[in-house]
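Note that one protein chain of the assembly has been removed; the remaining protein chains are unaltered in position.
Right after this comes chain A.
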Amino acid sequence: MDLSATPSRSKSGLRSSPRKPVAAPAVAQMDLSTPSKPTPRRKPKAPPVAAPMSPVTPSSVRRSSRLLETPTKVTSETPVKPTPTPKRKRAAPSPSPKTPTQSEPKRQRQRQRQRQQPKKPKKRAYYRKVVYDGGEFAAGDDVYVKRRDGAESDAEDPEAEECRVCFRAGAAVMVECDVCLGGFHLRCVRPPLRRVPEGDWACPYCEAERAGKAIERPKPPEGKRIVRTAKEKLLSSDLWAARIESLWREPDGIFWAKVRWYIIPEETAAGRQPHNLRRELYRTNDLADIEMETILRHCYVMSPKEFKDASDQGDDVFYCEYEYDIHWHNFKRLADIDDEPETKEDPGDEPYNAGNDYVSDSDEDSEYDEEEEPTKCSSARTHQSHALAANLRKGRTYGLQKIGIRKIPEHVRCHQKTNLEKAKATLLLATLPKSLPCRDKEMEEISAFVKDAICNDQCLGRCLYIHGVPGTGKTMSVLAVMRRLRSELDSGNLRPYSFIEINGLKLASPENIYKVIYEQLSGHRVGWKKALHYLTEHFSGGTKIGKQANQPIILLIDELDLLLTRNQSVLYNILDWPTRPNSNLVVIGIANTMDLPEKLLPRISSRMGIQRLCFGPYNYRQLQEIITSRLKGIDAFEDQAIEFASRKVAAMSGDARRALEICRRAAEFADYRVKQSGHTSVNRGKNVVCMGDIEAAIQEVFQAPHIQVMKNCPKFGKIILVAMVHELYRSGLGEVMFDKLAATVLSWCHVNRELLPGYDTLLKICCKLGEGKIILCEEGTKHKLQKLQLNYPSDDVTFALKESPDIPWLSKYL
């Protein structure tokens, strides 16, 4: 059978091959072949044998197998003295472990680059990568970790799993049951399989259990122990998994690692939940320092997306979507952007200090000094106990761990998304599109500008003003450019720089901008006057702030017009800094108004320069492209529907946000319709967003509701409105006194034999109409002197009330 042709997850691939590349980092292994989706599965009623329900009660087979091990080995391994043992066994045919003496020469820790011998032996030396016992471990890798108290021998670490039926680990292709994670030879399954099945597959035993039938699982032959893979050990909590956060060498020469533990669902407070995946792990916020020798070997803990893409990765692949807080016993999704847990854990060092990493990236094994990370974490611990207010600065960073959900809600997992729901999700404004269509030219220009400014050795201070109506992708383009530049920076093609993003509308007052800039540069908080002082000094070449003092600073100010003060001093200062020599400052300002520079004082607009970039409103083609690029691969919209929406929006405002919202709303309408009509309707044509839905959405967005409200006014309300129109035409004045209006209404009612309303009732109705701003009116205390005015064109009133069934006589006054 051809292995490479099997599309679904087949077990034999890597597991049976004895020479698996050991040190390849997790990412490199990723094979972007056919994605097989990790569909959430419910747990069968009876717990499968392979993964016992709780760590406390492992199956008896296991226990006995553990006892079968030679007990002497255990004692020898308990690290009284950290004697190294080979963690990694090269699939040697004999399961006998190497003795410590054997491995001793091997223990010469080979550093990846020999040139970097620790210069200061008194201090800890931090490394990015350590080759240890033949395995290369780097910060950020996931590894199996021995349990210290280990009754578990690490002697056996089989690469290949045994078949659950014949209990032999042959080279034949095996298939993994998606329920119990047991492996089966294709030929051992009854009926035998010819190839690895597509999609989910459950073994006959799990199928039977699911159906409620009792079926005997095949027992291993007498005398043969079941050899468990590391994965099984982990899932039955005989091993730990952890992520290496940092690696260092103690002065005494022992290698240590700071690790962040992973936890299996059984060990959490909530226990295993029915919708947990079999291979699911949680990342915890529990950190520990361990010796390197307890580390067994690599495993691969992946985010949902990676997991989806990883189809043929062997056995040590795990799924991790949530973080588990061990203090509060709750779950939190891992943020996608969260690459560096340090920044999240300890905001004390500002994200801009992350520039540190770039520096150290260039020469790899540079040494950190002692103070950095260990102290950070310990301080985090101590702060937890402090009862700090959550909305204060300190408390905010440490109090929020409490937030989290006790159990992972079921609907997140056990819900297959329909096309419409997928469409809704991609149309969300929050969803970052993979590419930004239609703004290539502008982005080119921005990136050229920024590069120009940075790459110059001199870094002449420069300023760019970007303007355009809302929703034309101004901020998004700039941020996309910055992202691109950052990746360029990572690859080393660019000078390092700092990037500061500020939104003018999020500042409490314009002066606070100094405070924010200073804080981002230095990490300290001071009052704005002091900050201004420091900043001015910084930019005019005096004492510099922060560590990367000589890096160019790119300052992005969104909603620039909000910084206008009466004497425009804030804008003046900010735009003045770039003109100073050696300021190393680049300012990018974004605002809606085209003529903001002209509105400013001449001395400011001259400093702003002439470099401007206009983001014109999108035309309908561009809008259409934006929407279709988002909806790629999802068949939920009729083509005309998209065109209609984009034409309509382009005619009104050219606001991409609005176009997306209209489409989303339309998708919602369609979804609502489908759900109301029941799930039975399989009619394909109905489950697509059609013109009608777009029409309805546009109606909702663009049509003012006043006609509807006028039509549903109470009777006297209608009469009052018509009387106002009447008075308007008679007098030609917009305003009418309540006294006059009431007289007209009463005389009409008298003539048409209606019940006469009281003055006060009429006044009350007027006030009610005034509240809805159908009419503008003064406060009711003015009584007969109250002035009233229609807030909408009189034609609208005529249109709404021409045919009112309850008062037919009204139309003759219109």
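Quick note on the criterion: a residue touches a chain if its C-beta (ideal position, glycine included) is under 8 Å from a C-beta of that chain, and two chains touch if they have at least 3 such contacts; residues count from 1.
Keep in mind that, in the parts below, contacts and distances are computed from a predicted model.
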Chain left out of the displayed complex - its UniProt protein name, from "Geranylgeranyl transferase type-2 subunit beta", "Origin of replication complex subunit 4", "Chromatin accessibility complex protein 1" or "RAB14, member RAS onco family": "Origin of replication complex subunit 4"
Sole residue of A:G616, A:G772 or A:P808 that reaches the chain not shown, by the stated touch rule: A:G772
Absent-chain contact - pick from A:D141, A:E293 or A:E661: A:E661
Residue of A:I326, A:M443 or A:V701 touching the missing chain in the full complex: A:V701
Touch with the omitted chain, as defined above, among A:K308, A:R333, A:R647 or A:K787: A:R333
Contact with the hidden chain (one of A:I254, A:V469 or A:V526): A:V469
Touch list for chain A against the chain that is not drawn: 330-336, 387-393, 395-396, 399-400, 402-406, 408-409, 411-412, 415, 421, 424-425, 428-432, 469-471, 503, 505-508, 512, 559, 562, 592, 655, 657-658, 661-662, 664-665, 668, 671-672, 675-676, 700-701, 704-706, 708-709, 712-716, 739, 742-743, 746, 755, 757-761, 763-765, 767-768, 771-774, 779-785, 791
